[in-house]
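Data block below; observations after.
Other chains dropped; remaining ones untouched in position.
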Amino acid sequence: MSDDTKIVTGLGKAERHRVLVRNIDLTKDILGKLSFGQMTFLMLVGRVPTEDEGRMTDALLNVLVEHGMVGNIIAARFTVSTAPEAIQGAVATALLGAGSVHLGSSEYCAKMLQDALPLDGVDTDLTAAAQGVVEDHANRKQRLAGIGHATHPDGDPRADRLYEIAAETGVRGRYCVLLEEIGKVAESRHKRRLPINVTGAIAAIASDMGLQWQMAKAFALVGRTLGAMAHIGEELRNPMNRRISKLIRSSLSYEP
Amino acid sequence: MSDDTKIVTGLGKAERHRVLVRNIDLTKDILGKLSFGQMTFLMLVGRVPTEDEGRMTDALLNVLVEHGMVGNIIAARFTVSTAPEAIQGAVATALLGAGSVHLGSSEYCAKMLQDALPLDGVDTDLTAAAQGVVEDHANRKQRLAGIGHATHPDGDPRADRLYEIAAETGVRGRYCVLLEEIGKVAESRHKRRLPINVTGAIAAIASDMGLQWQMAKAFALVGRTLGAMAHIGEELRNPMNRRISKLIRSSLSYEP
């Protein structure tokens, strides 16, 4: 068996006169015909989506593109200011901040949901599953991912809107329901509002699309790549890095 | 004047109950309404595009998503195999390879075009401008960016298709023409086929959209972020990194 040395991909192939993507001809059947949202679905799920699924994907991609002058955007602006010949490094800088505290949390929520309810699993009692998740997190003194929000205690309008679109497009499924149930169980246990937040909504919808939990982060990373490029462009046209440095120096003290 | 300490952005703002993107309400007027292609145009150009412009942008984003098992994708697979808890680092790895040799060349072509024909410039004789560009590069013994292709000597089908879509959508303008003229002048000078390549087509079309030259790279970086995520997902489901390592070790010799 030569199996052990075989290297296999199912994603794509570049031939001399054509590029195949998931077995579809890029030039003939993708360019000009599929939106980038549909392309995203095709790459991550493995089939051409319906228009509705493409519209859902567009919303997941759009939701985290821009959030003002957050830390990772300031970081990207600093990088491009000293390495303007390597814009890809400044974009990489912005992405490197997408960890457990910011942008990256959809991954943890999707894992929580898929641990409770495997992608290929049979139907289950979602309320019981939600109770199990909440209890298990309480026992391990671990925060529930995807619900609650420091700056939007009454609900994150972005999450609500994604849930609406999921219902409109027919993507809403048992993961969306499970996360709602987890929210309800947690609210009654903790006696406070714990609305679904934006990374939770992304995680639930991505899971309902059939994505493995690690891929839930794709939407934030693709969207933030665009956001970073726009900020890098603005920094190149109208630099603010020196002013920021000066501002920081003016408040800085050195205490060895 | 406090002007010197003022830090200004025009891209977006996160308020307590809404996020503004280029002064448009994200939740109300973007999510579910604009495609990611339109969002990309909005972020980079500064206005909501027409549907046709959005379709052109989708094509620019889609064209470089996937090209098989190229070097930067193998690199990203290696990164995720040893740091699976930090997928953003693996995506950053893929982007860091987008330099002068690969993926990044649209930036150089866009600079060449905008140096010859400023974005805010008046009309000019495009054939004369093309002759100037070709002569200037020949004098400096510098390669012309955006034309010619090692593996597609007869023309890159992706470039041709992007030009078609540019014509269909009305985005085609003087930069698309200028690059065609540069190709013709260079062909007659060098006596060989020098078709427009895919990064050239991206550069010309991005310039016709009004993007500053550094932003031409945005399409490749956003698209490749998606491509990298799909490969990272495949690597996590079905790892090939050990086989690749073994293969390399079997051909490797150490000659101190």
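In this document, chain identifiers A and B correspond to the written order of the chains, with residue numbering beginning at 1 in each.
Keep in mind that, in the parts below, a contact is a pair of C-beta atoms (placed from the backbone, for glycine too) under 8 Å apart; a residue touches a chain by one contact, two chains touch by 3 or more.
Everything numeric here is computed off the predicted structure, so don't read it as measured data.
Colleague: Please state how many copies of the single repeated sequence make up the complete complex in this structure file, given that 2 appear here.
Modeller: When the whole complex is considered, it contains 4 copies.
Here is the rule we use: only the chains that are shown with their structure count from here on.
Colleague: Would you mind pulling out the distance in Å between where the CA atoms of chain A average out and where those of chain B do?
Modeller: 22
Colleague: In their shared complex, at which residues does chain B touch chain A?
Modeller: For this pair, the touching residues of chain B are 4-14, 16-19, 21, 26-27, 30-32, 34-37, 39-40, 43-44, 54-55, 57-59, 61-63, 65-70, 84, 86-89, 91-92, 95-99, 104, 107, 151-152, 157-158, 160-162, 164-165, 168, 211-212, 214-215, 217-218, 221-223, 225-227, 229-234, 236-238, 240, 243-244, 246-247.
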